[in-house]
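For this view, one protein chain was removed and the others were kept in their places.
What follows is subunit A.
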Amino acid sequence: MQSFNPTESESTSPLYSHSSFIHRGNDANPNPTRFSDLQHSFRQQDAVDLSSSSVFGAKSNNMAVVASNLQCGTFNTNLGGAEFASTVVGCAETESQHMYQRGSSSATMPMGNQYVEKWADDSQHTEDTCTDIDTDDKNQCFSTVSWGNGVGDGALVVVDSQDQCKTKVKPEDQKTVRRLAQNREAARKSRLRKKAYVQQLENSRVRLAQLEQELQRARQQGVLVASGITADRGHSVVGNGALAFDMDYARWVDEHQRLINDLRSALNSRMGDNELHVLVDGVVAHYDELFRLKSIGAKADVFHILSGMWKTPAERCFIWLGGFRSSEILKIVRNQLEPLTEEQLMGIYNLQQSSQQAEDALSQGMEALQQSLSDTLSTPSQGPCGSGNVAEYMGQMAIALGKLATLESFLHQADLLRQQTLQQMRRILSTFQAARALLVINDYVSRLRALNSLWLACPREY
């Protein structure tokens, strides 16, 4: 076993092989068998082709030497992988020019994959250099052989190995060159893909961080606005009125569900009328709370309430003037409350009639409002220029603004209608019946919301 001195590798490249050769020569371990091994391996293995072609292809670089040696498996076993590894390390550190390219991953080198990759990373090596055959290569050929077998007399060997290199490599030259090129291309492509993927991941990470920040900010804003709203009625910031109402409504819904659950359990446990009365009145009062919230929300943002954006899409389908339709609710309730007295039946029927009439009246009023608003906005103006026309335009806008203000009053009337319908219903029915009616209403709304969720969850074919 030759003991390589890694420090000796720190010399400049062209002389490296020579010095080691010299070194080897000094150590004088004539081992003719090695040379024959070398020859043998050069002839037989594919790796040999690789190594020899790489010898040809590489510029004057000790890496070529080392690598080509290591391609041949036999060398590893003969000379000790560890020592090669250390030498390679030395080479790698000193030699900044990693012109040598190993596209092939088939090399089983003891020093580990990192060096393969390091070499593989060099994408600068072109195919052109493969065909360069000059004196440098001759030297390398020479040094390859000399290092590999540690033979003392290099001259003879040089000639032989060079001849062998040349003669054996030429027929397989094209194939190997092509294979090498393909490997290089594949490696380059995979590197580019990897880079792109990593870039994508980085971008997504940054975006995620941004979104989280925004969400945090929005949540804080919402909380602040909500607390601001409850603290000071007059302080409703424009644009946050909708948000504040949405949050209040969400809280209202949760509270409502809780009250309804209490009512349901009370009914199931056959609670006494007095306690039930308290619960029922609690639910009705909670509805009053909703109308109060809506009136505040309407003052802040009437269009938000009117549009029903605070309801789920399926509920929004049935919206009338910013809320549920009283006559609809009564229809639902009536069918579920079979044991009604004559008086109660009449009462419910009248209630249904009057709420229907009121709804019609308000709807017609809304239509008239829309009509007059569109008439105001579509009044033709004489021309774009002229101060008189500007005044006219502003006048029109002022009228339109006034008309818009009546929107809030319509919304208010509609909510009053709903509130009064609920209260009248409570008055007509007994406590037990009223409790059942409230549960029925809640079931209906829950089913509508569940329908909404299902609709959103089901994939639809387009």
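Before moving on, here are some points about what is shown:
By our rule, a contact is a pair of C-beta atoms (placed from the backbone, for glycine too) under 8 Å apart; a residue touches a chain by one contact, two chains touch by 3 or more; residues count from 1.
By our rule, contacts and distances are computed from a predicted model.
For the chain of the complex excluded from view, the name given in UniProt is "Glutaredoxin 3" [choices: "Replication protein A 32 kDa subunit A", "Calcium and integrin binding family member 3", "Histidine-containing phosphotransfer protein" or "Glutaredoxin 3"]. Residue A:358 is the one among A:242, A:333 or A:358 that touches the chain missing from this view.
The residue touching the chain not shown here, chosen from A:284, A:369 or A:400, is A:369.
Subunit A residues in contact with the hidden partner, per the touch definition given at the top, are 347, 350-351, 354-355, 357-358, 360-362, 364-366, 368-369, 372, 403, 406, 409-410, 412-413, 416-417, 420-421, 424.
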